[in-house]
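Every protein chain of the complex appears in place save one, which is left out.
In order of appearance the chains are A, B and C, and numbering begins at 1 in each one.
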Amino acid sequence: MRKDQSLGEYLRAQGVSRRGFLKFCSATASMMALPPSALAQVAEALENARRPSVIWLSFQECTGCTESLTRSHAPTVESLIFDAISLDYHHTLQAAAGHGAEEARMAAMEENAGEYLLVVDGSIPVDNPAYSTIAGISNLDMLKETAANAFAIVAVGTCAAFGGLPHADPNPTGAVSVSDIITDKPIINVSGCPPIPVVITGVLAHFLTFGSIPELDALGRPVAFFGQNIHDRCYRRPFYERGQYAETFDDEGARKGWCLYKLGCKGPTTYNACATLKWNAGTSFPIQSGHGCIGCSEPDFWDKGGFYNPISAGNWGSRDALLGAAAAGAALGVGSALAARARKKKAQAAEGA
Amino acid sequence: MTLLDFASGPGLQWALWIFMFGVVWRLVGALFLLSRKDLTKPREHNSVAAGLGAVISRSAPAHAFEKRILFQHVTGYVWHFALFISVLFFAPHILFFESVLGFSWPHLPNTIILVTAIVATAVLIALLIRRATHPVQRFISNADDYISIFVVLIPLVTGILAFTHFGGRYETLLGIHVLSVDVMLIWFPFGKLMHAIMTMPARYQAGTAFGRRGVKA
Amino acid sequence: MSSLDAIPVTAEVASGNVKPLLHEVRHALRRLAKGEDGTVIDLQSVPLAPGEAQRIEELLGKGEVRAELDALGPSVVQETSYPGVWLVTHSNTEQAVVGRFIEVTHMPELLKSQQADIEHGISRLEQELEN
Partner (left out) sequence: MNTEAMSLQDFRALLQKLSAGAPGQDMTDEERVRRAKKGFMQKLNGHRAVDLDSCLQCGMCAEACHFYEATQNEKYAPVYKFRPLRRFYRREMSPLRWFYRPFTRDITVADLKEWQHLIYDACTGCGRCDMICPMGIKISASIRVMRHGLAAAGYVPDEMRVIRNEQRDQNKLFGVGVEQLKALVDKLGAQGVNIPLDREQADVLLFTTAVEVLLFPDTFAATARILNKAGADWTIRSDAFEAANVGIITGDDPTMKLAIRRIVDKAKACSVKTVLIPESGHAYQTIRWEGATEMGGPLPFETLSMPEFIAGEIQAGRLNLNAQSNGASVTYHDPCRLSRKGGVMQQPRDVLAALGLDVRETPANRRENYCCGGGCGEYVLENAADLRQKAFEIKRREFEDTGADAVVTSCANCRINLMIGAENSDWQTPVTSLVETVAASLAD
């Protein structure tokens, strides 16, 4: 796709019929969690959309986010989205390596200054910049440099969005999120470990379609995908209401597909689209497969007292400490009573009675 | 750290420590003041039976008083039962108790809990209004009385809101709910909520004292 | 598939969303009958328990018309046993479902020949005739 071509022109040139385009549009609208009634608007916007430049930086990450994206739906409608953007730098995917790769990045930044979209996965170590470098450039420097002229930043995955696993206690690298460093650019947090691929492409589609960033929640996540918690959209919710819970992973309740709250499901406090979009092309999602939600799209999900620790059990420490507190209370109680009795004895002696 | 993380993490931890420490401190400190042994010859009676008898019998007023305290008696029962059911038989609560105590018990369906919680809240508000308006109660009340009502009322209200997802995001409501429980636990040993612990020794000692004189406490 | 079937998980689960969905379809049909606009329901936006999508399909049944089209992968447009209610399933070139809609309309837009395609067709036909 040439830079001066609109998406409509590009698709037609690819031999895609108008029917095919409409199908693409309705799949895209669905992907962006837009109502079907928005189809005409989407079609018109996409028809005239121009090809944006995208630079993808990977820092302290596991490549799971990229895997999620590239392994799931390709080569399909979503891949067209990727065809429709100019992915100018992605050191895992691009053919170029070494200086060539860095030159591509610099060129894209220069050419599209103020217009390119920066996608980041992975967290940024700030304790020591040498913990993670690319081409000898520390993650921190590369982020600052690349973000400076970006139109907006998409922080893909919980690491980039909130620090993620590297940030987990005791955070040996001093890992931080993109938004901890960049404060003067719009940042879209597409959290999840990994994020639902459709959500990643949905955000890109939104940018492609409307040239703007979608509506965000308090944590910078697109409301369209993160507006509701898993629990509220979970098909097992009726069991919660009726108080029917699986007590173990192999009991009658588990077999009958009852609520997994007691097994530590974090659905009630986790905002993501898993319960509706599901995974693997809409096949299933963790709760459907019988495991509670681990809350991977929420900040610090790794440090919330255990995946199998029910939300309401709290994270209150050890029983021994409680007994210790009771023992200290008993000691103080005895002590205070002894002191009071000594004073009372003195008062009685003074009476001489 | 989110509100919920704080409330159910360090907040809950400190609250439980203070609760345990304070309750034992106050209970031991009061009992250990000791009392002079009663050397009079008792009437024929079983001291333990009399004590335990009073623990039970004081749950209902003596006949002559029934009519005069009917409102308090009925609301007292409804309040405590509704509260206990809501606190002790809601599945998420049981998970908390299980984490502390190491054992659990069956729960009730959530809809029943919702009803009992609403009943408990309504009764507590009625009792609050009565305390503020009844001549005797208004006159004798002090800050503790109102604080104790509020620190119990707020967990109830926030619990209902969190359960119904009404008025905010769930984890925020839950965070406020757990935080209010933290506050309640911290206040518990220092205010009159302590009656929940003191009821037994107080009734027991009345039972033995009256029992040795041949009087049903 | 046989090994998966051996897992003793029964799908007797109900999200409670099937009935409301069908009611929505009913209201949409009423509006259509009165001459108002059609309605499209994105099934991906509705939380459904395993098996419920099939159940909806079964409840709606199959009507007289079934059309298959091949554009960026196969799509199936099936009229249900309730005239005016269509089930549209888009798949990608890998045959994976990428979108599933219930359309309440006289005729799904996608079935009509599109103006742009018609124009493109004219030019192709003219080219053919010129040769």
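Everything below uses one rule, namely that a residue touches a chain if its C-beta (ideal position, glycine included) is under 8 Å from a C-beta of that chain, and two chains touch if they have at least 3 such contacts.
Treat the numbers as computed from the prediction; the structure is a model and nothing was measured.
For the chain that is not shown, enumerate the shown chains it touches in the whole assembly.
Its contacts among the visible chains are A, B.
If I consider the whole complex, including the chain that's not displayed, which of B:107, B:177 or B:203 touches that chain?
Residue touching the chain left out of view: B:203.
By the contact criterion defined above, which parts of subunit B meet the unshown chain? Give residue numbers in ascending order.
Counting over the whole complex, subunit B touches the hidden chain at residues 22, 25-26, 28-41, 43, 54-55, 58-59, 61-65, 68-69, 72, 76, 134-145, 189-190, 192, 194-195, 198-199, 201-207, 209-210, 213-217.
Residues of subunit A in contact with the chain that isn't shown?
The missing chain touches subunit A at positions 332-333, 336-337, 340, 343-344, 347-348, 350-351, 353.
Definition applied: only the chains that are shown with their structure count from here on.
Comparing chain centres built from Cα atoms against the global Cα centre, which chain wins on proximity?
A
Using CA atom averages as chain centres, what separation in Å is found between subunit B and subunit C?
Computed from C-alpha means, the inter-chain centre distance equals 58 Å.
Distance between subunit A and subunit C based on Cα centroids, please, to the nearest Å.
31
In whole angstrom, how far does the Cα centroid of subunit A sit from the Cα centroid of subunit B?
42
For subunit B, write out the residues touching at least two other chains, lowest number first.
Correct list: empty.
If a residue has to touch 2 or more other chains to count, which residues of subunit A qualify?
Residues of subunit A never touch two or more of the other chains.
Spell out the residues on subunit A that touch subunit C in their complex, using ranges where they run on.
12, 16-20, 22-24, 26-27, 30, 33, 35-37, 39, 73, 75-78, 80, 233-238, 255-257, 275-277, 281-282, 284, 288, 290
Could you list, by residue number, the parts of subunit B that touch subunit A in their complex?
Listed in rising order, the residues of subunit B that touch subunit A are 1-2, 4-5, 8-9, 12-13, 16-18, 20-34, 91-93, 95-96, 98-100, 102, 107-111, 165, 169-171, 174, 178.
Residue numbers of subunit A touching subunit B in their complex, please.
229, 231-232, 240-243, 245, 261-262, 268-269, 299-300, 304-305, 309-317, 319, 321-323, 325-330, 332-334, 336-338, 340-341
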